[in-house]
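Working notes, structure below.
Shown here: the complex without one of its protein chains, the others still in place.
Take a look at chain A:
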Amino acid sequence: MISVTGLRKSYGEHRVLDGINFHVPQGTVFALLGANGAGKTTTVKILSTLTAADAGDLRIAGHDVTAEPDAVRAAIGVTGQFSAVDKLLTGTENLRLMADLNHLGRTEGRQRAARLLERFDLAEAAGKPVSTYSGGMLRRLDLAMTLVGDPRVIFLDEPTTGLDPRSRRDMWQIVRDLVAGGVTVLLTTQYLEEADELADRIAVLDGGRIVADGTAAELKRRIPGGHIRLAFTGEQHLGVAQSVLPDAVREKDALALRVPSDGSLAALKTLIGRLDDHAVDVGELSVHTPDLDDVFLALTVGKESAR
């Protein structure tokens, strides 16, 4: 349903996308996972006809994105990370605007708007100006507006960024229901948990390249042993440990390091030996089996974007 080959894009000297390839079959969710600035939003902008690609063969629902943008626009729906709603209008008016632009009849448009308001739990706020909506409500309205036209392909660009955990789970359920209805979804996210929850396939985007792709299980298998977590009693010991373990990544807001490792006894022995040699005092050591966090960490290790 979505097929991308050799996608490249530069802004001046800055290479944002450096040869991206992926394929999304109908009725599946494909997640582009990456940190801020990895190129996720640029990919969505290009595929949704907002920005021109420098190179690449891009096809959506059988149409060439560059040569037939109108046909592509007729097949897609986009919900971005910045709400694409009219803030001076009410929820109902926003949905009816979409119904009119999709050339639905008056009755059909009204019915569809009412159904979507009900389904997205917005019926109560339907008559209020959108400027009074909470972040979660805005995001739901945004997606509801995308759905008025019954798109076969939906781009969700960081759909839950900035949402509270409850709204995030609501959004996930909505996406699952959509996919159950046969819609194809391209999802971008910086949350590994989100990709794990929703996506059939995941591609890790880093510095404009896809550094790994596969199902969540396949990606986890690529990192055999997860990591070893070392917690320290003082900043000083952590500093020494960091200098002798160049692979280690510091955890945010904690006196702890994560060392990528396969978790084997030999690897543990080597690690402990090294720490002993430099008289590093480790408060606590634990071995972690891999989750997607580790995959991401290992694939983008040593970079600012590693978290």
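The working rule: a contact is a pair of C-beta atoms (placed from the backbone, for glycine too) under 8 Å apart; a residue touches a chain by one contact, two chains touch by 3 or more; residues count from 1.
Following the convention adopted for this analysis, contacts and distances are computed from a predicted model.
**Student:** From the list "Transport permease protein", "Aspartyl/glutamyl-tRNA(Asn/Gln) amidotransferase subunit C", "Phosphonate metabolism protein PhnI" or "Tryptophan synthase alpha chain", give the UniProt name belonging to the chain omitted from this structure.
**Tutor:** "Transport permease protein"
**Student:** Just name the one of A:Arg8, A:Arg73 or A:Arg209 that touches the chain not displayed here.
**Tutor:** A:Arg73
**Student:** Would you indicate which residue among A:Thr28, A:Ser83, A:Thr161 or A:Gln242 is in contact with the undisplayed chain?
**Tutor:** Looking across A:Thr28, A:Ser83, A:Thr161 or A:Gln242, the contact with the absent chain belongs to A:Ser83.
**Student:** Considering the whole complex, not just the chains shown, which residues of chain A touch the missing one?
**Tutor:** Residues 45, 48-52, 61-63, 68, 70-71, 73-74, 76-78, 80, 82-89, 93-94, 97, 100-101, 103, 129, 145-146, 149 of chain A touch the chain absent from view.
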